[in-house]
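Take a look at subunit A:
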Amino acid sequence: MNNALLKEVLRDKELASKYKINEEMISKAKLAPPYENEIIEYLAVIIKSKMLDNHGDVTVYNQVRNLIR
Partner candidate 1 sequence: MTSNEFRDMILIKTPKYSVSLEYLFEKLANKQGKGEFSQFGPLYELYVYAFFLGLKIGSRIELASGSNAKKFVEIAGWKSSSPLIDFLLLTIFSRSDEIGFDWNELEDMEEKDLAEVVRKIITFIEEYAYGGLDYIKNKFDNGQLDNSQYLFVDLISEVVNQ
Partner candidate 2 sequence: MANIINQISFQNFYNYFGSFDKNQYEFSEGVNIVVADNGAGKSKFFNGFLWIFYDEVLDSDTKTRKNIKNQAVKICSDKAKNEASVNDFIECNVALEFSDKRFRYRISKGFRLKKLKSDSSLTESADWQVFFKELEVSKRDIQLLVYHEVYDSDEQKRILNSLIQPNLREYSLFQGEEVDKLIDFNQADSINRAVKSLTDINKYDELEKITKYVATRAEGELNEIIKSSNAASLNYTKKLEEKESKKNSLESELEKLVSYENSYSLYKSEVDKLENLNENAEGRKEFDDKIKEETSKLKELKEEYDRLVEKLNERFFDGNFGWIAIGCENEVKNFREKLNSYREIRTLKKASKLNDHSNHQINLLPPDSPDSVTLQTMLDREHCYVCDREAKKDSESWKHINSLLNRKDSSQNKPIQVFNNDLNDFFGDIQLGAQPYVGRIIGIEESIIRTREKEQSLLDKITKVKEKINNLKEERSHLIIGGDEDNLSDARQIMAQYRGALTRLQKAEEDIIKSRTRIDGLNEGIRKDENELSRMRPQDTPKEYEFHFEISSDLRDAAQRTKIRVFDEMILKLEKMANQHFQNLIKHNDLSGGILKFEKNPIGTIDFKYIDEKGNEVTGASEGFQRMKVLAVLMAIISVNPNGYLYPLLADAPLSAFGKGFILGFFEETEKVFPQSIILLKDLYDKESDNKLNKLGNELLKNKSVSSIYLNQIPENLKQIEVYTEHIKIK
């Protein structure tokens, strides 16, 4: 279910074209590494943290913040 969530967002036209996400990447995308690119990782972390692990908003934010550092 959450995988589907991930893939659906990646399918967004604008996002896909800006970050160069293709069909293959979408089909391989999942909520665990390896990640094909940064945006997928970023999104996957958010989804996993919020939907799967049920963390609070602040924790979710900190996790993605750490990605960038």
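Regarding candidate selection, all candidates are chains of the complex that A comes from, given by their letters.
What we mean here is this: a contact is a pair of C-beta atoms (placed from the backbone, for glycine too) under 8 Å apart; a residue touches a chain by one contact, two chains touch by 3 or more; residues count from 1.
These numbers were taken from a predicted model, which means no experiment stands behind them.
Student: Sort out for me which candidate, 1 or 2, comes into contact with subunit A in this complex.
Tutor: 2
Student: Name, in rising order, each residue of subunit A that touches candidate 2 in their complex.
Tutor: Subunit A reaches candidate 2 through residues 1-2, 4-5, 8-9, 11-12, 14-15, 18-19, 38-39, 42-43, 46-47, 50-51, 57, 60-61, 64-65, 68-69.
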